[in-house]
Each structure stands twice: as C-alpha cells, then as structure tokens.
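Selected chains from the complex are presented in situ; the others are not included.
In order of appearance the chains are A, B and C, and numbering begins at 1 in each one.
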Amino acid sequence: MAEVADLVRMSRIGKRYGGVQACREVDFTLGAGEVHALLGENGAGKSTLMKILSGDVTEYDGQIEINGRNVSFAGPTDAQAAGIAMIHQELDLVPGLSVADNIFLGRELRTRWKTVDRRRMEREARTLLERSGVNLDPRRPVGELRVGEQQLVTIAKAISLDARVLIMDEPTSALTTSEVERLFVVIRELRRGGVGIVYISHRMEEIAQVADRATVLRNGQFVSSFDPRKLSTAEVVEAMVGRPVQTMFTTPDAATGDELLRVDNLVLKPRRPRPGRRDPDGISLTVRSGEIVGLAGLLGAGRTELLETLYGVAPGGARSGRIVLQGKEIQPRSPRHALSQGIGFVPEDRRTSGLVLFHSILANTVVSSLPAYGRLGVIARRMERAASVRMADRLRLKFGRLQDDVGTLSGGNQQKVVFGRMLLTEPRLLLLDEPTRGVDIGAKSEIYRLLGELAGQGIGVLLASSELPELVGVCDRVVVLRDGRDVASFSTADSSEGDLLAAAMGDRAVFEGRAVFEEVGGPQ
Amino acid sequence: MTNAQDRSATDSATAPAEVDRPTGAVPSTTAAGATAVSAAKAPTAVAETSGGVVATLFRFQSVFGLLAVFIAAIIFSPRRDGEILFLSADNLANVVRAVSEIGIIAVGMTFVILIGGIDLSVGAVLGLAAVGSAVLMVENDWGFLPSIVVVLAIGLVFGALQGMATAMIGIQSFIVTLAGLQIARGLARIWSDGQGVAIAYGNGPDEAPDSFAILGERTFGGLVPIPVLIFAVVAIAAIVFLRVSAFSRHLYAVGGNEKAARLSGVPVIRVKIAVFAICGLLASLAGIVHAVQLNQGGPNDGIGYELDAIAAVVIGGTSLAGGRGSVAGTVAGALLLGVLNNVLALNNIDSNIQLLIKGLVIVAAAALQRLRPAS
Amino acid sequence: GCGTTSERTSAEPQAGSSKECKGADGKYTIGMSQANVAEPYRQRMDDDIKAAAKDVPQFEVKFADAAQDNAKQVADVENYLTQQIDLLIISPNEAKPLTAVVKKAFDKAIPVIVLDRKVEGDAYTGFIGGDNVEIGTAAGKFVAEKLLPSGGNVVEIKGLAGATPQAERNQGFAAGIKPNPKIKIIATASGDWLREKGQAQMDALLKANPKIDVVYAHNDPMAEGAYLAAKAVGREKEMKFIGIDALPIPSGGIKAVEQGRLSATFTYPTNGKEAIAAAKKILVDCGTIEKTQTLQTRLIDKSNAASIYAEEDPTG
C-alpha cells in the first residue's frame, strides 16, 4: 500500500504498566492518505499504542519515525507540532469552557493586541462543527452538552489541528448512525487531502466502510494486518479474539411473561429546565418480564432522559402520566428508591457517572449491594469478595487483582464492572443506557448472552442504544423516540435498521438520510 | 426541522443558567443554547434568540446575595434627620475601604481557586510585605519606588516558590501554603524584631517618603480612598485579563480538567506557578496598602485574612473544586462581607450577636445563590 | 522606678527551699512562658526580660510562645519541666487553665514568677503585675476630671471578648467616670486589641454618632486605629483619644502621645525588668521575694511623654 511513503513508522514499541504489558514489540505504519483501522479486544493495547504516538505517553521502548526521521516527543505539544493529532477515547474536554474555547485550547486565536479573538474563534468553531456534522452554539459550555455532542466537539477540535496524522480513538462510540455517516464524509475528505488516519472502533460494520487497511492487536502484540474490505466481519473478529465468535447478535426469544413495566403518557416538566435536555414529553411503552425492549432515537431524542426519569434521577418538576411496575404505580424518587423497587440502571458515561476510578474493582462492584454481605452494617469480607469474584467470572472480566483500581481496566472491562454491580442488586427491571459503548465485540456478545440469560430468568430490560444493529439483533421490540415522544414501535422480527432510522428521523429526514447513505454508500 | 425549532423555543423561554458558570470563561451567553439536533445532512441554523433577562440576571447571581444584603443594610441602617446613614457617600467609601485589602487578596485567591488550589499564606505574606515596606523605607531609608518594587518582588517570588512546590513536586497546595504561612510569618517577625515598625513621613532618616503617604489618602474631592482605587484597578484589570487573555483559558482548563489541559498543550506547570506568583504579588500589594493605611508595618498584620479572602471568593460563587468562578463574583462576595460588617457596626450590635448574625447571613447568601428561576 | 505596693503572705513556704541554693556560683536556666507574642505588649515583655537578663551573667533565659492557646501553654511549661529549668517565669494566657501546671512546677521545687495575669491559689513564688481595674479607673477619672469635666460623649473600644483585661478595664472605667454623671458612654465596640479592628470599628462609630468627645480604647493600638479613622473623615480634632499600655517603643503609645495623636495613655507595666530582678534575688542572692508585687500605672500625657520615653529608652 504505502510502502513508499510511510508517514509514520513505529517499530518494536513496548510499554509496561506495573505488571501489565500493554504493548509488546508492536510494529505499525501509516501512509499518507490512508485510513488504517486498529482493532483488538478491550485492553489489547490500541489506545496505549496511539498515546505513545501522540506524545501522551512518553516512556516506552522502541522507535518512532515520522517521514523517515526519528522522533521522540516530550509531550502532546511536541507531537502536535509534528503534525500528529489525537481524538482521545475518553472525552477530555474542559466542562467550564465554551465549545469554541475547548476547540482552540492551547492554540487560541489572537487579535492584533495579543488578546484572544473570541469572535474569530467562535466563527471558525461554528464552521468546524458544521463540517463535522453538528450545529452547536460554540458559546455553550461543554459541560452542558450530551456525550454525543461532546464527541463531535472533540472531532471538530482534532480537525482544526490540520494534522497530517489524525488518530481517532473510538470517535463514534456515542454517535448515532447519521452522525457516523457524516463523520465518514469528513474522513474521506481528509484522506483525499493526504492525511493519514488511524481509526479505532469496536463497531465492526464501520471498519469495512471506512478503512483501507486494518491491523489487529491482541494482548499488546501485533497479530495480523489485512484489507478489511476483503474479509468478512466474522473473519476480522476471529483475528481479534483468536477464536470464532458469534457476531450476529441474536438473543433467544424468551417466552415473555406478564407486563412488568407500563409507562403511560409520561411527561416531565422540570422546574429548572436546562438547554439541550429532552425530558419525556408524552411517552408510553411497556416491558414484559423476560422481554428486551430497545429504545432508538437520534442524538437528543430523549432516551437517556427517559431512563433517568424511570430511575428517579430526573430533575425535580411536575410529572404527569403513570409509571406502573408489576401492577403497582410507583413514583421513582431517587436511585436508592428505584433500586429498592427492583429497578437497576447502567448509565451511559461510566467514567463520570459509573465508577470511582481510583477505587478498587471490588469496591466498585459491590457498592450497590452492600447490605447483602453482612449484618448490622458490618461487612463480611468473605461474602463480598465471593460475590465480586462470582460476578467477575460471570462477566468474564479481564483483570489483575480485585484490589486494583478500576481505572486501570480497559474501557470495556470498566463497563462490565458497572454492569455487574447492577446485577448484584438482583433487579427485576434493568435500564441500560448504551451499555456496550466502547465494548469489544467479544465482550459485547458476552453481554448479549447475559441479557438473554437474564431475560430467560424473567427480568425485563429496557435498552437504549445508538447502534442499530444492536437494537435489531438483541431486542424483541424497539420503541423509537423523537423529541421526547414515542413515535413508533417495531417488532424486530419483521423490521430492519432502515425502518428504525426512518422513524427516528421523521418523514422529511428519511429522504435526506437516504441521500447520505447513497453518497457515502461504501468505499469506491 | 421542527425538532430544532421546538428545542430552541423552549430554551429561550427559560434560563440556562448553570449556577457555577465561569463568567469570565464563557462571557457572551446572551443567546440561549441554540442547539440543533443534528440529523443527517442539513444542519439547521437556529435563530439566536436572546436568553432573556432572567438568564442574564442569573449569570450574575453571585450579585444576588450582595443585593439582598445591601437592601437589608438600607432597611436596618440607623437614620439621622431622615438620612440613611449607611447610604451616605463617606460611609460607602468606608465600606469599600475596609474591604479593599481583603478584596485585593481575594482577587489573587480567585485565580488560585480557579485552578483548584488554595493559598493559606496570603495573610502572612501581607504581614511580611507590610513589615518590609516599613523597614525598607523607615529603617533602611530606601526610596518609595525601590521599596515598593522589592516588596512586590518578594511576594511574587514567595508565591512562585509555593507554586513550584505544588506544581512540580505535586504536594497539595493546602499543605504547601500552610507551611508558607508559617514561614512568611516567621520571616516577618524576624525582620521586624517582633514589633510593629511605625511609619512617620518626611525627608528625615527614620521617615518614609511623602510619596508613600499618598497611597493612604483620599482623592476625587477627598471622597474616594486611594486603597479603594487600587482595589478597583486590580479587580478591573483581573476581570479584563480573564476575559481577553489566552492565559485565562488555560487557567480555567487546568482547574476544570487538568488532563485535558495537558493534552491540549497547555503548559500546566507554568500556569500553576504563574497563578501562585500572581496571588503572592497581590498579597504583598495588599500588605503595602495595609501599612500605609495604618502607618505601621506589623509582623502580625493580616492574621486570619486568608479565611476572609477565601470566604469572599466562595461567597462570590467560585467553586473550590476549580474550573468555575469569576473575579466579578469575588468582588461581590468581598463587598457583601464589608456591607454586613458595616451595618452591624453602625447599629452597634453586640459583638457576640454579630457573630451569630454574620454566620446566618453568610449561609443565607450562599443559599440564595443556589436558587434558580422556576420555569 | 514605679510606685509599688506589696503584700506579704509570709506563712507560705517558698519554693526552692528544699533545694540547696548555689548562689552566685551557679548557672541558671530560666524558662519564660509567654501567652503570645502577637500582641506588642507581650513582645515587649519578652524583650524587657531579655534585656534585663543580659546583666546577670549566671542567667540563660529561654522563651516559649503559646500563641494564645491555653493548651499550648500547658505543653510549653511541661516541656520546660522535662528540660529541668531552674526557674519559671510565666505570663499566663488565662488564670485557671494554667494553675495546675504552674503548681506542678512549683511542687517540683522550681520557683515560679507569675507576670501580668495571676494564676489561682498560691502555688507560685511571686506575682508581679498591674491592676487592670485600677488602670481602667484611672482612665475613667482622667476623663471625668481632666478631659470632660462638664460632661460629654464617650465611645469605648474594647479588647478581645473573653480576655480578662478587657472585662477589668471596662469595669474600672465605669467606676472611674461614675462621679461625673454627665459623662455618657454612648457606644462600645470590640476591637480585639488590634489596630485595624480599632480603625474599622471607629469608621462606623463615627458615622453613627455625630458627637463624640472622647474615645477610650482598651489599648494603644486600637486608640491609634480609631484616630486614623477620625482623621480620614477630618474629625480627629473634634475628639480626644486615650489608650492603655504606653510601650516605650517607636510604634508605642508614648510616642503617639508625644506626637499628639493620643491625649493620654496609661502604663501597663510589662514587669520584665522586675521579673529578672526577682529571679536574681531568689537564685543568685538566695533570698525571698514578695508574694505579690503590684506595679502602679502611670498617666502619660503631653507633659511627661518625652521624658518618660527617654527614661525607658528601648535601645538603652
């Protein structure tokens, strides 16, 4: 491919974290105008390898050449000067600063008097945002934005660097199909301009669409390199995991039982509305026990807000409509209250809402179910340990020791910890908000298997996801939300991803959405 | 796209006011969060409707407490011949004069707290600077300018050293500056031999130059004390600085998400050192103002000022966690404390009861800031 | 050189009696436990002791600063006991809390000289101090007879709430002005002994009270602060300022009187010199001292300020 003009050549890269060998003698190259996908399970070392390239991690073994010249970066600024930009997996933005300030942080545009040129920054930010497919007011504080919107801001930020090498570490994990398509348009433009792009993702269908080459890492080591367009998803996944994996998501259609949850015309009028929030504005749906119901919708359709309302963490305000759990009307007041009713919730953003990153895996796993492990407020260590080990086994968690900080786990394994914590509360109804965000395909199928198992035990699941294949494959039924209202309901047995998308977008948008599909429909 | 329009319509009707929004960092939020749900291809430009009066008001909600206390002060002020004593020009000048030192310190403290730090040494540095200016001008017979410059430099360097200990070794700033407090206090006592150094003015030996005395006078028809002017200049300079400088973005970034700041190429260590240096500089400026106002540089001057300054910052709405807050809020916080002290003193409330009232008012003022407009 | 009244409680055993007195040939370590050095008065006390001890070659004096904390002062004395000092001088932060540890020292046959504020009981060798009620009374009399014989308005700026001298000076002053019923205390405020607090309080007092004739402050720094506040609004000539302490240092009250800012101040003797004299009497001369030695206050006004300052010259 780009043997002649390798933009980046990394050789024999090694990196150790304490007892973990995150990378081991990895070779990696990137050519100009190439989109190189980097694949591997959670914890395979993808992010680490790219952090080394982008100057974030400065202590490592091996060599890096840029344009044939040996380099060694003292920090991210150095790498940026050498034309390397990275979109980090964890959204590293400053919540208190505006979108524009975040995009230009560290490289503020100046006026003649050396002061910050806010106007110009806002103008350019707006253009950049539009280019990456979102129309956001660049003056809004980033802390107010949805996760998906934040992800688009980081993309805009990376694009603004005009880098020759652009590393995208799971840029689409919180995006819905339409934003992803839009991003691909941008990627193609950049590629035409000679930019080399490293693309990391756990969404297999994206790889074949966008990548020219793919490299697989396993346990920090190089496994293989190939043209993803020539391999089937199943083959790619087998290269990643080292064994064949069921990639078609299907959960056995458990016999669904009685009605578990009924939501009737739920409306929430918060006392102090916040911009960008889409509170329930007339939602009705049901979940039967043993049923997995999906929630589809565009960015900001109100899926998260619905789940939050059901879990008792919505902002205070007037609520109308009914929430009925097993025939009994409930008014979820707080997570604690919801848990006591048998409702569990796995939040979307595990780092800010899910985990105490610097606490142990053990402490994070058992925190919701502590009363079960002892009496009179005293914890029986053996019991909590046993529960924790049991859950780790069941979820096939990949970790060193239970005492290790949960923050040292790879993203997907962190997600499993949050998931496991809720399972330990033995819920009747599980509310899941993007539970597989950033989770590798192997682990995903574990989670789906588990969901199937839970459904088999009669637990009801309400699953919000931005991945249409996931919704179609895993759920029995999908409810589509738009603007805080339920607009359609499909049985997955007889509907497609396209149907869901159409319903999510509304009539006019369907047309435009199709247009996008055609324009970007696969690489030429 | 009805979605988007709906959304923004709702938005503009209500106040977006995130309470702790850094006024300095996100200055122009006149328009409400005009976000469009981005569907497929055609992003819809949304008309930027104004966020409304409420939104604007609530951006300055740290001023609410001040306003409430101000109104209470008017109501409870003693009157003479129908004149509301509290509102008389010279009383108001006194109010501001009394908080000018704390105010100057609090501006520097705001910077430190914005990066998520704290500086407990400011009171002691004030004392050191007060002693320094007195000793240099009176005992060493230095001129006005060299003395001032050296004293300011001492504050700057002292702050910078503390900044280095925090930024480079990574010790919590609370500990570094608690140690700094003791060190500065010890130095002040040693330098002054433990006794206040009296400042008399004139050209003789053992006299400070008259040019120094001017700093303590009043101007604008004898109404505005120069210390108030200095405070005002410092505050305005800080506000403008935070609005227009790239440095301020870096500062908010370090306080808001240090990792993100580092990844964006913000020179985190340099920012931290600079911020502590600024804080030390302002503390020593306050020390100079202190000395000239009291005609003395005392080694024990400024004891406990750090808590007052932090209180002003926090009442002003700046979060101790860093990343959010504003100098304007701090000024409001300092004035609130000043007005409160003044009206209690005007009414000659028993000093013990004063303590109770102050405590309750401070909590009430802070609680008021948590309020948001109901929709 | 001040007037001294003494009382003798001779029945009490004097400490040190059990020990053999080594007299002039010995070397003696004296521990001085000071309540705090943040107040100029107390720093001056330490300085006086240091200066006086220079003249006694047998003495080595150590100083400890309790920083206004009773508990810390107890620890300071205990540390002195660990070091086995030969004599303890203590100026207690407060009476009752220090009584027990002073007794402990005294019971170990260490002579104890208590300065300024008494401890309870009589387990100490000697007390040297001023009488704050008397000082307050003298100030009151001065106002009633000299400054406002035909009556007038007084504002009182008090010391730190909870400190004994504050209560006593308040009480004495009230007694002192009693004979002149035309004198009214129209306002009191707490200045916490501090110059800047005196200033800030006076700002408000000036505003709230159009007619003030005398400002009585419980110490000179607060009187000076009040003066500065009045001067700032051009009213310093309308009223007289009096304080207490009269420290013979450049930033002290005597200079302020000499330079016309204060009308008068009353000496509150530090007793430093006297304490060393007493220590010398016990250790070097193998003698005994008075159980209680009360140093009288002295009125300093324009007429005697310069000469007294020269007399007690700090650099001398």
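Just so it is clear, a contact is a pair of C-beta atoms (placed from the backbone, for glycine too) under 8 Å apart; a residue touches a chain by one contact, two chains touch by 3 or more.
Computed from a prediction, not measured in an experiment: that's the story for all the values here.
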{"item": "Copies of each displayed chain within the entire complex, written as a formula", "value": "A x1, B x2, C x1"}
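Please note the rule applied: only the chains that are shown with their structure count from here on.
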{"item": "Chain centroid nearest the full-protein CA centroid", "value": "B"}
{"item": "Where chain A and chain B are represented by their mean Cα positions, the distance between them in whole Å", "value": "41"}
{"item": "Where chain B and chain C are represented by their mean Cα positions, the distance between them in whole Å", "value": "38"}
{"item": "Chain B residues touching chain A - in the complex, by the definition given at the top", "value": "1-4, 6-7, 10-11, 14-16, 18, 20-22, 25-29, 31-46, 48, 244-246, 249-250, 252-253, 255-257, 259-266, 323-324, 372-375"}
{"item": "Chain A - residues contacting chain B, complex", "value": "56, 75-77, 80, 86, 88, 92-98, 101, 105-108, 110, 115-116, 118, 130, 133-137, 139-141, 143-144, 149, 152, 178-179, 181-182, 269-276, 278, 298-301, 317, 482-483, 505-506, 508-509, 512-513, 515-516"}
{"item": "Chain C - residues contacting chain B, complex", "value": "37-40, 43-44, 46-47, 161, 187-190, 195-196, 199-201, 203-205, 207-208, 210, 221, 224-225, 228, 232-234, 249-251, 255, 259"}
